[in-house]
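Once you've had a glance at the structure underneath, I'll fire off some questions.
Only one protein chain is missing from this complex, and each of the others stays in its spot.
Then we have chain A:
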Amino acid sequence: MAHDDLRSFLDTLEQEGQLLRLTEEVLPEPDLAAAANATGRIGENAPALYFDNVKGFTDARIAMNVHGSWANHALALGLPRNTPVKEQVEAFAARWDVFPVAPERREDAPWRENTQEGADVDLFSVLPLFRLNDGDGGFYLDKAAVVSRDPEDPRNFGKQNVGTYRIEVIGTDRLAFQPVPMHDIAHHLRKAEEAGEDLPVAITLGNDPVITIVAGMPMAYDQSEYEMAGALRGAPAPIATAPLTGFDVPWGSEVVIEGVIESRKRQIEGPFGEFTGHYSGGRRMPVIRVDRVSHRTNPVFESLYLGMPWTEVDYLVGPNTCVPLLKQLRAEYPEVQAVNAMYTHGLMVIISTAKRYGGFAKAVGMRAMTTPHGLGYVAQVILVDEDVDPFNLPQVMWAMSAKVNPADDVVVIPNLSVLELAPAAQPAGITSKMIIDATTPVAPDVRGNFSTPAKDLPEAKEWAAKLQRLIAARS
């Protein structure tokens, strides 16, 4: 069943034993971030955290780590909490085929209950803002869905973008904002700034769990995230019209912030501890003037901790990065079996593929680097055979150790594009990229001695399923 807002998903997490309520008084810093940081260190089925007793606040409600485990990710997609990762990615890929599912417009959005406008806007009075990492330049909105339109084609629903970007609060009504040049909103901003115009934006916080997944998903420029959310939910995504911008925003959001990115202005922002496990910034970034805030009564502030992986963001964007790459590769190369792009947004990708002929796997690796997402990420590709599970890292390491002849199977290509946040890039935005072909050579590539592999027994798969059932029944 689909969740229409964050609150109903928090209820589901609680019923499934995946929500931990922290009732004792905590400090806004460092406790909130430290607790969420710790969820990434206590195993892969950690719960979401809910705080409502934060020192100095009278009515703060803060949810963290909502997507921060495989169990929570499964529940967000309406799957059983113990669904294995590979099956979650396959289910996600199968639902993609239903795209597009038209959204359903509703008029009674609960965030219409309260409004601040113009000089009355004060983000600190609506949101219990706090710092994540020691070196962060300030307090961030890091789990928002930001809606913008193509200024040259504003009525095109598909080109309306819903994306997640880092946003620093730099005033009671001012935000600094990071659009990575590869991302859709950077195209919108460039077109607006070339014309000398401000770019209107609607920033929605505390969204239903699938909106958050599609907002962090590398989709094609003219594909609608709302139509993808409908496909993933198995039900039309509920949307409403934002009062100031007229943009389409999630019906179920806790808070809707509207304003403009001020044209041709840059201001110091950051640093911020990023998903790369490194700080980036301070850089001169675009700034947003907030003109209107709409919010539910007693809004829940949803945030996520990120820093050295694994953290919530890795569970959140790991699967949704695998699926577009899988689909785009399979479109031309149906031999591709599975794609694991779960390490640092796909800076490193593992692909399993059958081979058409000698050299084929390396071609699949090069294609991964030229997909739209690959242009800004995919700096290392490991190719494995069709019978290796790319999510099973011991199997991948076996393939690397047994099948790679470095002189022939490692290819390094200099001076390719990568997002500027990549810590190893030099200069920022430029990197070499590497393919490691850990597949078995096939004719006419006749290298090595691979003629007598040991295979799993034919009955082993059935036994694995049986043992898993027995173990599950025991607990």
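Keep in mind that, in the parts below, a contact is a pair of C-beta atoms (placed from the backbone, for glycine too) under 8 Å apart; a residue touches a chain by one contact, two chains touch by 3 or more; residues count from 1.
In this text, contacts and distances are computed from a predicted model.
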item: Record-based protein name (UniProt) of the chain missing from this complex, from "Heme lyase CcmF/NrfE family subunit", "4-hydroxybenzoate decarboxylase", "Tricarboxylic transport membrane protein" or "ABC transporter substrate-binding protein"; value: "4-hydroxybenzoate decarboxylase"
item: Given A:131, A:289, A:327 or A:356, the one touching the chain that is not displayed; value: A:131
item: Chain not shown: contacting residue from A:282, A:309 or A:358; value: A:282
item: Candidates A:193, A:385 or A:409 - the one touching the absent chain; value: A:193
item: Contacts of chain A with the absent chain, listed as residue ranges; value: 27-30, 55-59, 122, 124-125, 129-131, 134-135, 137-139, 169-172, 176, 178-181, 186, 189-190, 193-196, 264, 266-269, 271, 279, 281-286, 420, 428
